[in-house]
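All protein chains of the complex are present and in place, except for one that has been dropped.
By written order: A, B and C. Residues from 1 in each chain.
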Amino acid sequence: MLTAILCLGGIGLIAAATLGVAAKKFAVEVDPREAAVLEALPGANCGACGEPGCSGYAKGVADGRLAPNLCTPGGSATIEAIAAILGIEAVAAEPRVAVVLCQGDNEKATEKYRYLGMADCNAAQKLADGPKTCPGGCLGLGSCAAACPFDAIEMTASGLAVINRDKCTGCEKCVSVCPRQVIVMAPKASTTHVLCNSRDKGAQVRKYCQVGCIGCNICKKTVPEAYQIESFLARVEYEQDENAAAAIEKCPMKCIHDFSTGYPEGSRLGSKKAASGENAAA
Amino acid sequence: MVSLLLILISAVFVNNFVLARFLGICPFLGVSKKVETAIGMGMAVIFVMSVASVVTWFIQYFILNRFGLEYLQTIAFILVIASLVQLVEMIIQKTSPVLYQSLGIFLPLITTNCAVLGVAVLSIQKSYSFVEAVVFALGAGLGFTLAMVLFAGLRERIDLCPVPNSFRGTAIALVTAGLLSLAFMGFAGLVKG
Amino acid sequence: MDNQLYLSSSPHIHSGETTDKVMRLVIYALLPATLVSIYFFGLPALGVLLICTLGCVAFEALSCNLMKREQTIADGSAALTGILLALNLPPSSPWWISLLGAAIAILIGKQVYGGLGYNPFNPALVARVVLLISFPVQMTTWTAPAPLGSGVDAVTAATPLGEIKTAVMLTGKLPELATSGFGDYFLGNMAGSLGEVSALALLLGGLFLLYKKIISWHTPLSFIGTVIVVSGIFWLVDPAKYPNPLFHLITGGLILGAFFMATDMVSSPVTYKGMLIFGFGCGLLTVLIRLFGGYPEGVSFAILLMNAATPLIDRYCRPKIYGQVEQKA
Partner (left out) sequence: MSLKTFAGGLHPPDSKSATAHKPIEACPLPEELIIPAAQHIGAPADICVAVGDQVKKGQVIATAKGFVSVPIHASTSGEVIAVEPRPHPLGRPLPAVVIKPDGEDAWDEALEQHDPAQLVGEELKQLVLAAGIVGMGGATFPAHVKLSPPEEKPIDTLILNGVECEPFLTADHRLMLEESTRVIDGINILRKILGIERAVIGIEANKPDAIEKMTAECAPHNIEVQALEVKYPQGAEKQLIDAVTGRQVPSGGLPMDCGVVVQNVGTAAAISDAVRLGRPLVERVATVTGPGIKEPKNLKIVIGTPLSHMVEFCGGLEGEPGKIIMGGPMMGQTQLSLEVPAIRGTSGLLLFRKGDFSTRPAGPCIRCGRCISVCPIHLQPTTIATYARLNLVDEAESNNALDCIECGCCTYICPATLPLVQSIRHIKGGIMAKRRKS
């Protein structure tokens, strides 16, 4: 019995001594807060914070170089967690989601040529500025959907990107990949949008799109504070849009849409009613 | 000389620790996403296995056998292996932070890696001489590395494939590991023993 | 006229070479071998061929449907897998073995990886090896050839490779058949799986593929060359124990493997250098398994093992690019 204890104890002691020496010799300093912050992050490596990945952001936050509320995918929970780790107070940023400002799918908008080649909007855009006649319309080849780290973008059967407002975390990956700047970020609470991105004159727009904004001013006349018209294109003023939905019925081109009533026609998400209503209120 | 070679071939191919004995599956599946990390992990395992088999061989024959403490084999071996892995971990963290980061949790897991303990225990069971034990450990480590690297190469390729959603990730990795193990069955009987 | 114009990135002409054409030509190249196998093994062989081919096509169609992907049976790859699988089975295989093989080949070998072009292993070989390990009895019951119209009943027989393996194990000496009867082996008059038998028919098909430039000479040459060299060395060392290279060449699945299985584009390396390494590995492993392994035939395992190494071979065999003599500016 005694030999057993002695032997094992001896082995243990030698091992412990070696490790002890090694720990001194190979010591590496790590900020424990960095690891803790990394733990709290969602780990999507989406880049919404501007860093290449979550570990970079964790390092930045621990160093105090970056603000703790830059992780949009994580939402308020993550921000609170980071704040707790760092022992500071942080204010959650207003949740924002991406919106595709176009309804001109293959059936509603014309194409100026037939595109043959790689299924990528940026590649198509290099050929005579893309096949869509409308210079701002969604090309429908799905580059944004491929870039989305959260699988939040749906390509409809007729070639239009629709963003799932529940899954969207506001990382802006799609915004940066879209060659036509048709995706914009807007407060999640703002559910009414003018779904058009053409700055051409009304007569021209009518030629190539059945649902394009013609800059007729009717929406602005109906709800003056909520709309703004610039180069023949209406935009919702997201700060004062409580009554924006009132203009939907008046729009002759049917290009204003309220997401609290569901998704635009053609989307498989459409049946899910009030997809964002409750969330936006929360 | 020939018998040493046979031990080596047997440990690398025929009785490959991962693909034939199914030991050390945890790091095999966990750290095989990239060839570079797989190589790093393989090297770490080769090192740990070799050193562990040396140390455990001495402990077995000079301490446990001498004092009639064979029944303490498992616990003594684990103690030694665990400290060895700690040592390796510290060295890697200091010398190659990148590798340390990509190995992640799996480095400490070598501690309880059945493959390392398996090598130590098996070479005692087979009553290998000291040289044989070292060669056996080296072969086992090489076999582990070979399996890791092959598998990592396959996984890198599969990463670029449109695998059906339900099979993404671990599912397809397991299917592939199965097929790889199947291919290794071809070595069966190549070396008796 | 508007909207009728096509715009695309250059180039605007195409060779006309298409995937389905490639597959079709490989199937044509396999025709002589299938016909010979039907001649020697009769209706059972035809049955195996039909079940495997139709089974593979059916499973391909089914999986495309299930995954809601585009239907791909028209590209001919599933039919080709089916024929290759059949050629790897014994003529006496029961129907359920063939069908199960087809399911394994298409579902596990190919579709779980995303379909054509993505499978890391040759699907037909995956199926063969799974079957061989799971049903060793059915998969190693061979029949002696009973040529059509000869009126001979099929009787059980061993393959030449199997016979020498047993003989060497029992007596340590090669039996008679390792040194004679090469003419019969060459034509295909021996026991074996459908596609193992006729070296002549397979060679014809292989040469056709080479002529049509569907496959390059690198893989078959280095595969067969390695087998000849390595087995030749052993034969020179002890001719009484190891069969001569010619025996290795025309018995078993070497020709089938070298021309039709190892050259499977999807699961083999893409560069010529890679193909040479691949063929060398296949050849070496084949001889080692045949001479020392537990299985009499090693071609399938050798190719599968090298399939596993293909990503690594590709990784380390990148061709040197034009102008990479100096450091980048």
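The working rule: contacts are C-beta pairs under 8 Å (C-beta built on N, C-alpha and C of every residue); 3 or more make two chains touch, one makes a residue touch a chain.
Model, not experiment: these values are computed from the prediction.
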From C:Y39, C:F59, C:Y118 or C:F234, residue that would touch the chain that is not displayed: C:Y118
Omitted-chain contact residue, chosen from A:E107, A:D129 or A:E225: A:D129
Chain not shown, touching residues in chain C: 1, 4-19, 21-22, 75, 77, 114-118, 216, 265-266, 268-272, 275, 318-329
Contact footprint on chain A, counting only the chain that is left out: 112-113, 116-118, 120, 122-123, 126-129, 146-147
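Here, only the chains that are shown with their structure count from here on.
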Contact graph of the chains (line, ring, star, complete, other): complete
Inter-chain centre distance, chain B versus chain C - centres from mean C-alpha coordinates, in Å: 33
Residue list for chain A, restricted to those that touch at least two other chains: none
Where chain B touches two or more other chains, by residue: none
Residue ranges of chain B in contact with chain C within the complex: 35, 149-150, 153-154, 156-158, 161-164, 167, 172, 175-176, 179-180, 182-191
Footprint of chain C on chain A - complex, ascending: 110-118, 123, 126-128, 131
Complex interface listing, chain C residues touching chain A: 2-9
